[in-house]
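Every protein chain except one is present and positioned as in the full complex.
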Amino acid sequence: MKIDRRSFLALSIGSTAGIHLTPLPWKLMDDMSIWTQNWPWTPVPQDGAASYVNSVCGLCTAGCGIRVRKIENRAVKIEGLPGHPVNDGRICSLGLSGLQLLYGGTRVKTPLKRIGERGAGQWQKISWKQVIDEISKKLSEQRKSGNPQTLGAICNSDRGTTSHLLNRFLTVYGSPNFLRTPSVQSSYEIATTIMNGSSGTVGFDLENSDYILSFGSGLLDGWVSPVRMIRAHSIWKDKKARVVQIEPRLSHTAAKADQWIAIKPGTNAALALGIAHVIIKEKLYDKNFVEKYGFGFEEWKDEKGQTHKGFKQSVLENYTPANVAEITGIDVAAIISVAKDFAKSAKPVALCGSGDGGAPVNLNEMMAVHALNALKGAINNKGGLQIVPNPDYILWPESEMDKTASKGIQTERVDGAGGKKYAQARSLLNRLPEVINASSESPLQTLLVYNANPIYTMADSVAVKEAFSKIPLIVSFSPYMDETASYSDYILPNHTYLERYEDSATPYGSVQQLISLARPVVDPLFNTKQTGDVIISLAKAMGGHIAKAFPWKNYRACLEKTLGDKWKTLAEHGYIVAKKDKAPDTASAKFDFAAQAVNTDSKNDAVAPADFKPADLDGDVTAFPLVLIPYDTMRLASGFVGTPPFVIKTVGDYILKENDSCVDINPQTAAKLGLTEGNKVILTTPKNKASVRVHLSEGILPGLIALPRGLGHSAYDKFLAGKGVNFNALYAPMTDPVSGLDMTWGVRAKISKA
Amino acid sequence: MKNNHNNGKAKKFGMVIDLDKCTGCGSCMVACMSENNVPFKADETDKRLSITWMLVYKLNNGKSHPDYDECYLPRPCMQCEGDHGHSPCVSVCPAVATDYSHETGIVSQIYTRCFGCRYCMAACPYHARYFNWWDPAWPADMEKYLSPNVSPRMRGIVEKCGFCFHRYQLAMDKAYYEGRDELEEGEYQTSCTQACPAGAIVFGDLNNPKHAVHKIALPDSKHGGRPKNPNAFRLLERLGTNPKVYYLSSRKWVRDSGDNYRPDEK
Amino acid sequence: MDLDSALWPKGVQRCTFPKFMIGITVVSVVLVWGVYAALLCWFKGLNQTNMNDYYGFALWIWADLAVIALGGGAFFTGFLRYLVKKDELKHIINYAVLIGFICYSSAQLILGIDVGQPLRGWFIFWHANVHSMLTEVAFCLSCYFVVLCIEYIPLILENRQLDKVPFFHHLGHNMHGIMAIFAATGAFLSCFHQGSLGGVSGVLFGRPFGFREGVFIWPWTFFLFTWSAAACGPCFTILVTKLTEAISKKQLVKPNVVDLLAKISGWMLFTYIIAKTVDTWYWAFVTVPSKGFNWAFFYSNNDFYGTWILWLEIVICGYIPALLLITKKTRQTNSTLWIAIILASIGVCVNRWALVLQVMAPPVMPFDTWALYIPSWQEVATTILPVAYGVMLIMISFRYLPIFPQERELNPITN
Partner (left out) sequence: MFPFSFEWAWDMSHIVFMGGLWYALSIIGAGLTYCIIKAAVDTLKGDAGTGDHH
């Protein structure tokens, strides 16, 4: 057949029509849709047997119980552990996203040794054996030079066996420089030392309080034990307890409070004393408690026989509601009514330590608020503050010391804590940059960093980095490539909290004495090691008395031995609640309204609970007319753990927009500056400047700017790095003259259009 | 869309969220994401491109300091029944990719059926429906944490909260295995309910007078499920969506924020 | 003699082939740009657009509704020609069909890009939910597209060369023979899909701006859409015809034909716009107040949507063109006719815009905010793509097919 144009046309039309009559196009259509339902790049999770592992969350110090759902050997979901005394099955957003940290892209997968410039991100993989060898050699050499105190360690807690192992290593090495990350607990410790004469820590029996007077404490913004606080809040709602929140910005806590008192920042102590004034004047205080346990309420004589004004007299003279109103910007009527409400409540409690409690509070304020509690007997009573003894289950034999160690341990701590000037302080990490930068050669030659990310979390990032650059050897144990790990010389990656055994002792703020056991939920994913094991290995490599101080085969053996008969219960149950002592023996100690320990004439910086000393901020008022204050939110982790992707996702677009932090500013202030919602501005402080966006909010006092904590990371992955501004980069710390802790509550600032 | 006749055991799962207790912490959002294999991307600050089946809104009373006040309002899918038996979204889906179950009262979403026309999103006044504008991706080893009980969604389709329906299925399987055909109240709870630190979310069968949700909200079945509890309200009740999520608030302005009122009604 | 003159319809003059090809090339550039954008959307996904979870329906759906309304000239002219027996309209029906064909194929192309899973698009038929307006749209639209093909094919077969093939000749002839049946079916289908497109927003009882009461399952917008398409579609047909005349610099249709169609359109538009006014009034003072809204709410507190859009749609692009068209004098004056058909075409587009994009914009939850949206270049390009395609198809069809039966008579070749 000749193929001409006509037959070709007929053929093509015929075949097109023909094909459509066959099942082929329909089959293809079906296949294509099935393909879209099984795209190979959309994962299909493998099914398998489900199981649960009970453990403890390690992402903050609250120590919530968790149970992790597993499918075969994969962890697929973290839930709260029902019945756990801290969280009873509930869990916060950070805890929920722990698996993103476990399986995420910020893990350090093997020991690393720096090869390029510090912080340049050039690393060499190194074996555990070799890294322990190298570090132990360096430490031995350093020790031989006769200055063992040049070894320091930074750790978020001094509780639990790993911290104890680290501390023990420092001790036998000969260094007192175990530095703990400061928090509001540091302030509470000092206050109880001074006023209660107790070394215990403070527990908050808030579930039983009926009136909560919070001086800026972000009870619902992550304060001390976030889940427990939110649970307590629901209890308060049920039993109609009253919450009064005193702070310049409407935080979530303030929004949920029965009353929000917007106070001029930095004047909390004055308000506390004003409230005390009303209570004393109206004779509404707990006479029984004050007379029985109080000292220095009335006129008192010191050792030398000199007579001093009592707390009562000082407060009555100096802190009339009218005076306080002027200082704090709060109505006289409001001061009086709050005072009366507080005093008339059966179980009131006053709290301080702003935001999530990650920062200490100035001693002045702390003592004034503590005195308020004493006035109502809210110390060691139901619903008040409880002095809880420090956990005491870690009972290791005294370690043998050689001469170098004995000498080294006697030297003054590098941060001055416990020394002449800051006698009550246990640790003053905040002073470290100042001390290092002031000396030509760093007083710390080697720094071990465990469960801490000081380069991110410490104030004045520039100074911190400068100080760290002067430390010749920095070793990080971080499981994640955080800022400090990135800036270290060696990274000896720990297992994440979901891959390791670890005990967690009485969480800060807890009234109950509690031991929980974290255990591996999954097998370690990478070539990482429990830091406890690394310390034991290091000690053994150092040999001599140091090795002897660590008689355990490994960390697990140490843990089992330490916990003794508790191990079995813990392994089965996950946690143990210690039997409550009848009443803490500290109750019989006097409550010192005079704070004699720090209120002596011999001290220039003398501070009394009944004094309000306004702290002036860094910077010139005319150049920096505004005040920048930080705030915390449950949706951002500002501590040593970076915020995981899920949690970042929950952050409002009024907090983070694209890569800009947003600052809260009152519409009045914004109008004066000619700013509208979403404007990009340059925020300048005496320390630094940053580009941010403006968020107009009626929930902040005019003249202030508020910046969220927890953003501005340079480390971690694209889900966190480069997002927003780190508040710590914008201010310099102010050292509290008595406690030595940082007492900054803000910094002067200005904003100008970008 | 089949109007299966209730066999006497029909459930109507619903939620009561106590806004007095809700602190806006965001746990429910993350509990939902981690339970339901919700994807995430590097920039989630454009909230109109961010998949959050459960979303906590921040409400305010529109006043100036010192009368200014805020409230947080978690918004899952409302699982609307519709006053006339039509959910806003179910009736519009051209391919029956979303359906109203008369057995549970839950609005389902069939990911492999949806072809991404987004009509349901246009229909939903709560913005509870989300589109997969991107291919989902779980970087590093994060695919390992994906739950096999919820299939990850491919690009180009709509997804939403389904009251953790897979948990209902798992609980029912267990019950059948144990020879029961009814669940205890606690056996089926959503992930957000379980996680909420404030215990602000209560979940259960609104048809069951023994369940807490029923006892708290007191739904009036004669009036389209309207709550008899004076502090309870539902979002946009006036539109006739008949949602199954109830809110509690002791603050009038918060209750008034739940619906639209003309100036002359205020 | 030109290269392709053998393909030209008998007895007409066309521009030179190179000139024609230059035109085709220019349009092709735009077309390729649109195709590139479409490929981006298909391969990278809809993240290429500026749509979001608040704006799931946006520019594309508007373009869809608009082209289908503008393409309404085909069904309504067909209805008038074959069913009402307005015989003069046979001189413009071919072009109406071609424009309809372009509009409807464009609509399907846009829908093919718009859905997130185009390869599953056929689920709308296979797993049809008969309660969904979109299902009704899909079925009637594709069926009607088949009808348009049936109406367009005989026209193609009339090409001078194709017509020489006996089978094609007979096929064309036979199809013409029963065209009234197809046209009737088409009108039936068209009424429904135009209507159901109106129903798309009308049934959204969660979106007070779009929601309308109605009869049975059909909201008022159902009827208004059919009505407005019947009114404005022919205006668009006239507009394109007049544009073609302007570009080809010759008269293609006799004035009495245009006048008849314009007059009918005018009365359709006039009655429509009254109905639309009543509908708007009812919506503003009965429907939305019952849901807790003041009608002005939907036109305030945002950067774009004000009452101007109402004025534009109802008065400027509604009453004005309607009056211009029903008034004999203005209808028969060239300039006012131009104004009227342009305004009417814009009017129906504005109406579709309001009922797609404005529906998405206002907050429904009292604590939510207005959502405004600006399309991405990919969306714009893919929306212009069908315009380029349409221009190209018109160029080719006009050159090779006897679209305007009166052309030869009106433009006798003198040489």
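By written order: A, B and C. Residues from 1 in each chain.
To be clear about the criterion, a contact is a pair of C-beta atoms (placed from the backbone, for glycine too) under 8 Å apart; a residue touches a chain by one contact, two chains touch by 3 or more.
In this text, all values refer to a predicted model and were calculated from it rather than measured experimentally.
Residue C:176 is the one among C:160, C:176, C:263 or C:408 that touches the chain missing from this view. Residue-wise, the contact with the chain that is not shown comes from C:129, picked out of C:105, C:129 or C:159.
Residues 90, 125-131, 135-136, 139, 143, 146-147, 150, 154, 158, 163, 166-178, 181-182, 185, 188-189, 192, 405 of chain C touch the missing chain (whole complex, contact as defined above).
In this section, only the chains that are shown with their structure count from here on.
Closest to the protein's overall CA centre, chain by chain, comes B. Chain centres here are means of the Cα atoms, and by that rule the chain farthest away from chain B is C. Centroids of chain B and chain C (each the mean of its C-alpha atoms) stand 39 Å apart.
Averaged C-alpha coordinates put the centre of chain A at 33 Å from the centre of chain B. Chain B has residues 46, 60, 135, 154-156 in contact with two or more other chains.
Looking at chain A, one finds that residues 36-37 touch two or more other chains. Contact residues on chain C toward chain B in their complex (touch as defined above): 45-47, 51-57, 114-118, 120-121, 123-124, 126-129, 131-135, 138, 200-201, 203-208, 289-294, 359-360, 364-368, 371.
By the touch criterion given at the top, residues 36-37, 39, 41-48, 69, 71, 74-80, 87, 89-93, 96-97, 99-100, 102-105, 107, 220, 226-227, 230-231, 233-234, 237, 250, 252-253, 255-256, 260, 262, 525, 634-635, 645-654, 656-659, 666-667, 698-699, 701, 717-719 of chain A touch chain B in their complex.
The touching residues of chain B, counted against chain A in their complex, run 18, 20-21, 23-27, 29-31, 33-35, 37, 40, 42-47, 50, 52, 56, 58, 60, 63-66, 68-72, 112, 135-136, 138-148, 151-156, 191, 194-200.
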